[in-house]
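Below is one structure, written out as structure tokens; comments come after it.
All protein chains of the complex are present and in place, except for one that has been dropped.
Moving on to chain A:
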Amino acid sequence: MANSFTRMISGRNPAVLLAVGAGSLGSGYLLTDSSSAAAAEKKRLYPPSADFPDLRKHNNCMASALTPGIYARLRDKTTPNDWTVDQCIQTGVDNPGHPFIKTVGMVAGDEESYEVFAELFDPVIKDRHNGYDPRTMKHPTDLDASKVTSGMFDERYVLSSRVRTGRSIRGLSLPPACTRSERREVERVVVTALSGLKGDLAGRYYSLGEMSDREQQQLIDEHFLFDKPVSPLLTAAGMARDWPDARGIWHNNEKNFLIWINEEDHTRVISMEKGGNMKRVFERFCRGLKQVEHLIQERGWEFMWNDRLGYILTCPSNLGTGLRAGVHIRLPLLSRDPRFKKILDNLRLQRRGTGGVDTAATGDTFDISNLDRLGKSEVELVQLVIDGVNYLVECEKRLERGQDIKIPSPISQFRK
């Protein structure tokens, strides 16, 4: 408790906290002398050009943006927590390309990464987020669910509805970089806050380490729990370290409001239910998020957020709203129509398999969700999904009746 208040009052000032560990720090300092000599020698022997990664076979946003010049300027910089650009890009170097989706290829280790390595993050953000320029643009946040209209889908097609986002706790390193203590602290802060939720949001926490294999498989099959960390995108970024320490899932008694703790982000907040009532899903999402935020603020914590990048998350693809609103939907006729992809593109929607981002679709059921995360508010994105899914259902019905369908005109975005 005292620690968190000290942190809040003094910001991230390490001097206050280091006074506590003065003794152990003494011997560390001596070693730092010989290690800085070694580091200087290494820089001399290996200029940035010697370390520049071989990206010729690569197809991710980082590889498209990283030039030898940028690398040379960033290689020897560190964030205040000693996080480096090599650590940011390791996942993109190790994973040249993903079969279903153009990956970002880099992660942040802490909030400061986005600033210290802006020369690389900014073009990656621009590439990934349709030309959004963090230097000049502002991101709108809007969690007022009452603004959303027509949010009830035809349940003959839409099997389930879901909205997720992520939140990071300011002051603690992100999953690629966090120490075990920090990760455990995230768990403590969030679980304590969640225990304050009431009514339809009241629930409980299941620590991954204490869950039985059977409980765990059950939660995965219900689409509640996150993957065991086998995705090379996650393991190469260091997010699977110390698994399953301080990982877990919290959910309410109805199992329609869930929080993942310490997977790819500090927290992932999910509202979901079977059927097509996206409006209710989003309403619960906003209400729950606001309550959780309030509960952590009571204890002196806050979420990472700024007006250029919105909510700060581990992967640049989730900046802004971090929001993915989607449905599991059956579209047997439309999915076989050659115009399907173009229709999705113009509606700014994305399709995935029903097992999540690393899976292919099985049969005629797809996961359809918004492509965009940054530059539009939560309300705008959810409305976009609602309107888009309604359009897809209309197309499917028309095809059933033997009628023709039209490709809708593309939804506007900001200029690239």
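We take it that a contact is a pair of C-beta atoms (placed from the backbone, for glycine too) under 8 Å apart; a residue touches a chain by one contact, two chains touch by 3 or more; residues count from 1.
Everything below uses one rule, namely that contacts and distances are computed from a predicted model.
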> What name does the UniProt record list for the absent chain among "ER membrane protein complex subunit 1", "Succinate dehydrogenase [ubiquinone] cytochrome b small subunit", "creatine kinase" or "Sorting nexin-2 isoform X2"?
Replying inline: "creatine kinase"
>> If I consider the whole complex, including the chain that's not displayed, which of A:Phe224, A:Trp243 or A:Trp305 touches that chain?
In response: A:Trp243
> Given the contact definition stated above, which residue among A:Asn60, A:Gln90, A:Thr103 or A:Asn390 touches the chain not shown here?
Replying inline: A:Gln90
> For chain A, which residues reach the chain that was dropped from this view?
Replying inline: 14, 17-18, 20-21, 24-25, 27-28, 31, 34-35, 37-39, 42, 45-46, 50-54, 57, 81-84, 86-87, 90, 93-94, 173, 176-177, 179-182, 184-185, 209, 235-236, 238, 240-243, 245
